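A single protein chain has been removed from this complex, and every other one stays in its place.
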Amino acid sequence: MPDETTMPTTTTGAPGGRAVSTPLLGGESEPTLFEFSHPGRRAWSFRTTGIPEVPVEDLVPAIHRRTAPVDIAEVSERDLVAHFTRLSHRQFSVDLGAYPLGSCTMKYNPKVCDTVAGLPGLAGVHPAAPASMTQGWLALLVELEETLCEVTGMAAATLQPAAGAAGELTGLLLMRAWHEAQGSVRHKVIIPDSAHGTNPASVTLGGYEVVTVPSDDRGCVDMDALRSVLDDDVAGIMLTNPNTLGLFEEDIAEIAAAVHEVGGLLYYDGANLNAILGVVRPGDMGFDIIHMNLHKTFATPHGGGGPGAGPVAVSERLVPFLPGPRPVRTGVDDVGAEFTWATPERSIGRVHTWHGNTLVLARALAYILVNGGDGLKRIAQVAVLNANWIRRRLHDAYDVPFDRPCMHEVVLSAKSLKAEYGVRALDIAKRLLEEGFHSPTVYFPLIVDEALMIEPTETESPQTLEALARALESIAAEAGELGAEAMAAHPLVTPVRRVDEARAARTLIPTFDART
Amino acid sequence: MPDETTMPTTTTGAPGGRAVSTPLLGGESEPTLFEFSHPGRRAWSFRTTGIPEVPVEDLVPAIHRRTAPVDIAEVSERDLVAHFTRLSHRQFSVDLGAYPLGSCTMKYNPKVCDTVAGLPGLAGVHPAAPASMTQGWLALLVELEETLCEVTGMAAATLQPAAGAAGELTGLLLMRAWHEAQGSVRHKVIIPDSAHGTNPASVTLGGYEVVTVPSDDRGCVDMDALRSVLDDDVAGIMLTNPNTLGLFEEDIAEIAAAVHEVGGLLYYDGANLNAILGVVRPGDMGFDIIHMNLHKTFATPHGGGGPGAGPVAVSERLVPFLPGPRPVRTGVDDVGAEFTWATPERSIGRVHTWHGNTLVLARALAYILVNGGDGLKRIAQVAVLNANWIRRRLHDAYDVPFDRPCMHEVVLSAKSLKAEYGVRALDIAKRLLEEGFHSPTVYFPLIVDEALMIEPTETESPQTLEALARALESIAAEAGELGAEAMAAHPLVTPVRRVDEARAARTLIPTFDART
Amino acid sequence: MGTYIPHTDDELAGMLAFLGLSSMDELFAVVPEAVKLQHDLELADGVGEPDVLAQMESFGGRNRARNDRLVCFAGGGAYDHEIPSVTQALAGRSEFVTSYTPYQPEVAQGVLQAVFEFQTMVARIAGLPVSNASLYDGGSSAVEGVNLGVAATGRQTVWVSEGIHPHWRQMLATFAVGTGHRIVTVPLVDGVTAWPDGPDGGDESPGVVLVGYPNYLGCLEDLSTVRTLCDRTGALMVVGADPLAAGLLRSAGNWGADVMVGEGQVFGTSLGFGGPYLGLFACSSAHLRRLPGRLVGETVDVEDRVAYVTTLRAREQDIRREKATSNVCTNQTLMAVTAAVQLGWLGTSGLVEVATRCARATRYARDAVLAIDGVTPWADAPVLREFAVRLPRPADQVIERMADAGFLAGISLEGAVDGGGHGLLIAATERRTADQIDAYAAALAKAVA
Partner (left out) sequence: MGTYIPHTDDELAGMLAFLGLSSMDELFAVVPEAVKLQHDLELADGVGEPDVLAQMESFGGRNRARNDRLVCFAGGGAYDHEIPSVTQALAGRSEFVTSYTPYQPEVAQGVLQAVFEFQTMVARIAGLPVSNASLYDGGSSAVEGVNLGVAATGRQTVWVSEGIHPHWRQMLATFAVGTGHRIVTVPLVDGVTAWPDGPDGGDESPGVVLVGYPNYLGCLEDLSTVRTLCDRTGALMVVGADPLAAGLLRSAGNWGADVMVGEGQVFGTSLGFGGPYLGLFACSSAHLRRLPGRLVGETVDVEDRVAYVTTLRAREQDIRREKATSNVCTNQTLMAVTAAVQLGWLGTSGLVEVATRCARATRYARDAVLAIDGVTPWADAPVLREFAVRLPRPADQVIERMADAGFLAGISLEGAVDGGGHGLLIAATERRTADQIDAYAAALAKAVA
């Protein structure tokens, strides 16, 4: 008989099987993986190799050897699965519902692209394998490059940049290289005040000085202001078109002419390419350099914050400066290869460790091929239609600072709600979660007070738009009825409620080990 | 300017992007897929075939042609994904947390088995392809059969039965065929009152009459009662060992002897094989026939209710009666084949449309190979240890009708709680959900009042057991404090609360079309 | 080496101590020593997952008849249809995969609702008001359909068309030994069932008539004769229907069937060497309480929210035991969820589209194959996505030869119908291209020469 005084096994570690953090069952926090750790647990298993088990002491000299293992955590596969499955239940995503996060193009990401990214023939290829053994990948990259050039009206592209900001910096280095090749040293790059924050940051990293031009009352570049800063120290201008207000820069031809006149180049921030696919091309607007956010326009999913892909396409005169090596067509050579790597004569050099975020690039090509040329245009049309519908539908309930036809997104404002009831854009955003929608982008662009930037994307149906509009309308009404304090209490139903961001920055806990 | 009186687009169909049914965001119900339907939507896409588009009228004669398409639903891929992803968030699963559902062996299912079931070399094979072209599959099946025979101590097995109940019926037909071959016609099969409901149902379908024997006060077969029903009209006995009380039938040798003595066969319900792997084998206990629930013991996941796999293994004398065709070893024949199909001489015939739930069988073999002989024994040991620990830990808080060493599961009872406070097993089960655990099996086996049948399985850690035990303890305490009415109100936090089962049966709505 | 058990040795020791035990073996003290296994299982020790995966891949490597190696023209109840990534992704979500029978509806609305939607879709396809939550496979549905019919009519004679899948017929024979049904096979003539005049009532008269639509040879039979026969004899009309064909064909219900049974593999489940597949079952309301298997119904929760729950449990074996309508417990829910997803992906227009594409491919293939010298049609009845031909050589031989040309040529009719040894059953789904079919016909011309 067991001794009645025996205590139950004392154990360290949190109970992995307790599922109280999944919103399905409850509202507690999920412990960190480290808290599930218990000495001696493990999940790993490796293959049988038949390789002699030489002692570690004989493999690594003492001065290099660590004295204690890195403490990662010790968990069973079961607890590992439970932990990350529960975490996934604490995460909103496009697959759960609409995600009208402006400037981020959170459209539906076809599952077929996940299959593509997992194909053994693509995913299993070592990046340093010679071109002769990676002809499929080179063909794929060349086809994507050619397609992107057709879509943007440019001459050639580099697929190396890993995201939009990386593309920007690449583009600015191209700008610099080009000017230098012209024997000209310039110091300034012009950026509208509506620009995304990565633009000025990239300009600085490109070794340029940022010159900001204000927007006019239409939300577009103020032409007079622009002209007043144009001189031969201007290397170029970075323009987002449609800009971050979702508006098309109508004076684009004049802007191009004016900048080119002083010898500057035009850089196109193509994060918002979704709006203009098949309708108008940066190349035709006079742009010299463009980066594209494939992870936005071409439905390569955003992965909770990345990865992305930010190819940069350029006009003819900039081709010799592109990063290298680049995948290029050759004839069919003696080993049967049709593609090879080549570095442009005046290349700015390498901007990615390998060839870019290649599996993201493969996804993007697959997406483009399914949609086709016809489908891409339709994407732009419906994206723009959806945004305008939202604008029109909500222009009574919210301020619309620039209430004219928009492109793929619309910037609303809670300015009046704030003035009248003290209810802020943030309150609207949080309350919207409870209505079953992700929040719009808030407080961006910086030039709009209490901005609520809505990008429905083309994959949301009219029914979803209607429901979103109704939710936003009723929230606006509620704001008036209930007032600031009540609104600030939301959300109530989410796994955590409003979090103390100030405390996070003040008492910084960037790792589990910094917990006190 | 748009006409101010124009109403927004009137649209049919629910808003697919509204995510209020995911527990992450809210507590509403998810509309059915049919409610998201909108005429003209579609998600499908097929390959380009180049086949002439002959009109349907030329393909199908008028008398066979339907006049209107089947109305399935018309939804976009985006809404399809949102709908089923949200549904998945409304579903508890092993991957979210502990699932101590007695008799179901809800252990952790290794992800590697999912990979196995998806291998193109296994998943892409047509079942009618000749043996010469499916040698890999035949080899796999033969290896699994041999393994299961070793585990159970039997001579041969059929892998055809698709689940436990199908295995039972197969086993009973084997029993019948054997008796008939002996020139004997028998009419009765004995089943203990603790048996799973499939046993009597299968006996009926096997053309036998059920004779129930009661359990004694140890929870085991009452030997006297058994002896009193044994005669030469008894075809056999179906026994679960460990039985559904989680108890080992200690008199198994006597039972076997007694049944054999009257010329009956012993059938082993092996749903609970997890308890005895590598410890004791049905064949060694004198059993003639056994079915195994691979989906329980061998971690092939339960799929929300299936698929399963219920192979039946038999002793030497029953081999000639096994269902066919069976995969068997041959020599290496002239086309290089080592395996072929063969139907035993006195086969009862086919019990599955093809060869069994083959991809489930592949998963099971993979699971067995990873664990190995040593690992299987350890599974039984730890499964039994976990169950006994729970029994011991909770025997103050709950009634333990048969409080002696159990095997893989333990049956508690809320009898006292009900008597004292009116709190039922069901209330305990529902309340436990809020503590982050799936409920145990309730009201089974039928011979225990207010049964709570807990099977922790070997993959739950001591920490999880401790948390589960504490939760059950505190619920028992709470029952006393708060009383029946308060307890009956739970669960409060789940996506739906207690559902009206009576209404479901009364006003039957078995399809969307039956909604009024 | 592989293990999914979390416990460390210390923990095991602690737990044993709590139980007052000093070894694992003591846990099994209740097992009589005489029956205990006295040695280790004669199985290899555990190995790493990668080793096992490699071994399973090597099994796969030995299968020549994979649809990524041989272009599949085989059907016979198992078809090479498109399974899009989206179906795999959704049906493969771990919440669906790693849960079990929804005993606690509060935390099982996901599976319950998906099954409710599945039932609705199957009922609509069947043209009948009620469907269950799945059976094992087409054959087991046929067995259950016959059982229901016998129970409903009280007559044990069952007329089964020879156009029913031969494996289904074998299963019916197997299980009839237990239930005591008398299975009478009614032969095919020219590809369609030649129903006898037979008795009009009484014990000899059939309680159930079972017919395939399309039948095993791919032929479409006029089911109004079956309805008339059933009206005359009082038998239940059970149709073994291809649910995908419903994209173009009249439903079983529309033909007057009392019960539809069918194989649901065509809706998103891989060929998988024959399993797990999905038994479909639908019937008229009259037979609701005899419905085998699980049934999900809609109801509300205490807050009046729509909710789903398994219902009419009293039919099931866990409650009615020997009086249950069938012994099915674990069924094929995951495949039912898969079918719901796949049918959602197809939708109203996609079901028409896929059936039409199959019919076109089959027409194209049939024309090409019948143009070959010495190859003749088995029957002239109309077909949908499958047809049978007579070859100048044994079909087995031709199938082997065709494999060398890169095709799984079809299924030999040996054993399925009289003189079937020279018969070949050929299926062409929407995945077959004109190029593939042209190449197939060219290869077949050589193979039969």
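Side notes on the structure shown:
In this document, chain identifiers A, B and C correspond to the written order of the chains, with residue numbering beginning at 1 in each.
Simple rule for what comes next: contacts are C-beta pairs under 8 Å (C-beta built on N, C-alpha and C of every residue); 3 or more make two chains touch, one makes a residue touch a chain.
Remember, predicted model here, so these are calculated numbers, not experimental data.
The hidden chain, counted over the whole complex, makes contact with A, B, C.
When the full complex is taken into account, the listed residue touching the unshown chain is A:Val280, out of A:Met223, A:Val262 or A:Val280. Residue-wise, the contact with the chain that is not shown comes from C:Glu82, picked out of C:Glu11, C:Glu82 or C:Glu162. Contact with the chain not shown here comes from a single listed residue; of A:Arg18, A:Arg41 or A:Arg326, that residue is A:Arg41.
Contact with the chain that does not appear here is found for just one residue of A:Ile190, A:Val360 or A:Val410, A:Val360. In the full complex, subunit C touches the hidden chain at residues 49-50, 53, 82, 84-85, 89, 94, 431. Touch with the hidden chain on the side of subunit B covers residues 1-3, 6-11, 16, 24-25, 38-41, 45-48, 75-79, 81, 85, 110-112, 114-115.
Note that only the chains that are shown with their structure count from here on.
The interface with the largest number of contacting C-beta pairs joins chains B-C. In terms of the distance between Cα centroids, subunit C is separated most widely from A. In this assembly, the C-alpha centroid of subunit A lies 44 Å from the C-alpha centroid of subunit B.
Chain centres here are Cα means. That of subunit B falls 18 Å from that of subunit C.
Within subunit C, residues 1-2, 4-6, 11, 14-15, 18-19, 47-49, 51, 84, 86, 89, 94, 107 each touch two or more of the remaining chains. Residues of subunit B in contact with two or more other chains: 27-28, 41, 45, 77, 81, 85, 89-93, 95-96, 108, 110, 370, 389, 392-393, 433, 459-462, 494-495.
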